[in-house]
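Heads up, the thing below is written out as structure tokens.
With one protein chain held back, the other chains of the complex are shown just where they sit.
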Amino acid sequence: MKRTSWQEYQKDIAADKYYYARSCIRQNFFPGSEKAFLDILSKDLGVDIFDDPLHTSCTGIGYHSDVVPLETIMTVVARQFALMAEAGYENFVSSCITSFGIYNEILNTWEEFPETEERTRKYLKEATGRELVKPRTIAHTSDIMFYHRHEIARRAKHRLINALTGEPLRVVEHIGCHYAKIFPKSGIGGSEFPYVLAGMIESWGGNVVDYPERRHCCGFGFRNYLVQANRGSSIANSHKKLESMSPYKPDFIVANCPGCTMFLDKWQYAIAEMDGTTYGADGKGIPVLTYEEMAGLVLGYDPWELGMQFHQVDVEPLLNKMGIEYEPEAKYLGKGGKYIGRPAPAAVNCEEARHIYEIRR
Amino acid sequence: MRSLNFGYAISHPRAIDMDNNDLRKSRAIIEEMPELQACISCGSCTASCTAGNITNFNFRKLHTSVRRGEYKGAYEELNKCMLCGKCRLVCPRGINTRGLIMLIKRKLGDF
Amino acid sequence: MAHRVVIVGGGAAGIQTALELKSRGIEPIIVERDIELGGKARGWHKLFPLFTPAKDIIDPLIARLREERIRCFYGQEVTEIASDGVVLRSGERIPGDAVVVATGFTLFDAHRKQEYGYGLYDNVITSVDLERMMNSGRVVLTDGSEPRRIAFLHCVGSRDEKVDQKHCSKVCCITGVKQAIEIKQMFPDADVFNFYMDIRMYGPGYEELYRSAQQDYNIHFIRGRISEAAETINKRIQIKAEDTLTGRPLRMTVDMLVLLVGMSANYENKNLAQSAGIPLAPNGYFRTQDSFLGSVTCEREGIFFAGAATAPKSLADTLAEASLTASAVCNYIKVKYTK
Partner (left out) sequence: MTFFAPFTIPFIVGSIVMFAIIATKWITWIIQLPKVDRRLMRHNLLTRKTLYAIWEVIRESLLHVRIFRVNPLLGFMHMSLAFGWFLLIVVGWIETTVYLGWQMIPLQGHVFFKYFAPLNGIDTHIHLFDHLMDALLLFVLIGVALAWFKRFRARAMGMRRTTRHRLLDRVALTALWFIFPARLIAESITSAIYGNGGFLTGGIGGWLNNIIHHDILVALYEPSWWIYSSLLGAFFIALPFSRYMHIFTEIPLIFLRQWQLRPTSERKSYDNFEIAACSRCGICIDPCQLQSDLGINDTQSVYYLRDRRYNMLTLKVANNCLMCGRCEAVCPVGINLSTLRLNSRAKRRNIPHEGRYKYFAGIDRSNGSGKIGYFAGCMTTLTPSVQRSMEKIFEAVGDEVWYADKDGGVCCGRPLMLSGETDAARKMVVYNTDLFRRYEITTLITSCPICLRVFKESYRLDGIEVLHHSQYIDRLIADGRLMLDASSEVFTYHDPCELGRGLGIYDEPRNILTTLGSLREPWHNRDNALCCGSSLANTIIDDQQQRRIAERMTTELDATKCHTIVTACPLCNKAISRTAHHPTQDIAEVVARNIHQNC
């Protein structure tokens, strides 16, 4: 890759002892990813990561939708930090890009306007009796994965390589806007060309696709999506990106933001239904992965364990391409082999119906 | 083609798309009166405009859009002009604005 | 014995100062960091606003310098300056009765505006690259084909706090106009777009050239700074800007994007200034006493400036200023040594 500018933007990422903060969207839409992250870190890499049951949502969605006031979210964030300190950690890790942006924004606000920190400290004390302790480092979970990318590469069972042709897979990486567009120095590689996902892809054998709309937003933008009247604008953004990337024939998209992963995936279905356009080989859609799923596949995790059946666009063509062995029949079986139901066939999820639950019926 | 109603559609981009806009008419207009390109967007024409005093008619913006191949509504908008000629009198670049208005109308109105 | 003046820098400013001093009976010595004289102007093809070949200006200057047998040090970097001489990196000291700082400027490094993809995308070049291409007589895309749509972006590294360049580089506007016309002369069927924030035509004949570019050459001027450039699959450049005059975003694909790079203060100015105990202006250029009668002098007697060491200047302004510097040096020496 020609780009080297990312090296100018580095940041301090802790090697161990992380305090984990979950993402509202990911918990619900990609629960497998968050679990995989914890597993990869603690089991594969053997680092200390604490998933604290006491922590809450950062209320970022509410904040960006103008329903949660600044003072409130500051206090909530202060509480998260307090919990971290109480648990004996100082490296705060956020699973959500929105939250990551919120934490950075609030830490910077406290720095620029110390009186707001004092006020928050007071509110936190009054409300919960806890003491605010600011974290030593703050990172997004993708930063952590990026940090350990070489270690993961060493343990790789699969590489991002087309098993049939031996060619590297063409991967579109998409970075959530709030990762580095608010504070360029908060991201690996700055705001223009963040390297966090590209670094993983390159170390695991794939090729990053550099397409014109690479830096464009996916269109989630809270108020864009949450208000139905604005959804046309939301989908138009994803549409623009998909149109721009499709000539490069990407094998899959990987994103580090909950909203982006969800919308780049689900809008493919909506676009297909709206105007008949489908992307990807054979018009079956371009699979959209989380970086945990990507790492999980590299490390040899079972795709269904990773929760990849939650995607709108079927991932089976990608799994076949990577030469990953999986049980097609187990796709829609939940815990203990229980059938969890399956979506109606659509343009972008049209895998052949040769699943056991079909037979059972 | 299927089309399922989600209650919204893919919004048309607001951006001026210079790759897909049909620039033929714009080129023909500039070819006939190259002085249009000499506009430095000072806004004198719009500021002095008799029609602009009563409506939101903005010749500067309009001809700029037309030059970019954005013709939609331009003809109708130009019909607000009363052709009084004040703009020509104030244009610091000496652009024959009245002639231009007639030319653009002719090219866009196909007559 | 003649008085001796050390001139730091052998570009247009240094040479012209040297020639002027020599004609007034003073012995100038030029210390040039590069291995040849002529400075940046050597790299230019033609000069605005009359399309004068840069060679026609620089070559005679150098030739005269040789004729006058003016001493030059080549490949020597000055690390310290004082009113009585300079110190080279080698530690050697060159004494003089006065010192003229004619160190010029540094071209803004377009890599720093990474959103424009200089160095990443094949067909994103700088105005300096274009001058070089024109010098070689061949302006083509990397695949060897002729560009049919070219965009110029003004103010790259000028008036941009994000890269610490708050000042206007003064010459890029007219350079953009000049180069756009040259491109249009080479490729009459090409579409040329200049994206600008303001068009600043401060010199004689500049505004006229701008107007000619618009009306006679049909060059499109779009007011709006390109926000980002990206490469398409067929190696063209997709650019986005706001067409601020219609208030709408604008996007287009071009074959070639030319970045009109501005002038930065030399990084070394800081050390030189420190060694001489003189202040720098906030933008990193040397600070002159004032902008009027003291435009080539500083607070420390015996140290003088010529050319773009104090602010972005055109070649014409630089040459004019060099004569002024020579006259100021002369007066200084006369007053100081005839007591």
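The chains carry the letters A, B and C, assigned in the order they are written, with residues numbered from 1 in each.
Note that in this section a residue touches a chain if its C-beta (ideal position, glycine included) is under 8 Å from a C-beta of that chain, and two chains touch if they have at least 3 such contacts.
On a predicted model such as this, the values are computed, not experimentally measured, just so you know.
Trainee: For the full complex, can you list every visible chain touched by the one that's not shown?
Mentor: Across the whole assembly, the hidden chain touches B.
Trainee: Against the chain that's been left off, what residues of chain B make contact? List them.
Mentor: For chain B, the residues touching the absent chain are 35, 48, 50, 53-55, 76, 79-80, 82-86, 89-91, 93-96, 98-99, 102, 106, 109, 111.
Going forward, only the chains that are shown with their structure count from here on.
Trainee: Counting in whole Å, what is the centre-to-centre distance of chain A and chain B, each centre being its mean C-alpha position?
Mentor: 45
Trainee: Return the distance between the CA-based centres of chain B and chain C, expressed in whole Å.
Mentor: 39
Trainee: Looking at the complex, which residues from chain A come into contact with chain B?
Mentor: Residues of chain A touching chain B: 228-229, 231-233, 235-236, 239-240, 270-276.
Trainee: Taking the complex as given, what residues does chain C use to touch chain A?
Mentor: Interface residues on chain C, with respect to chain A: 111, 114-115, 119-120, 228, 230-233, 238.
Trainee: Across the complex, what residues on chain B touch chain C?
Mentor: Residues of chain B touching chain C: 13-19, 30, 34-35, 37-41, 60-61, 64-65, 67-68, 70, 93.
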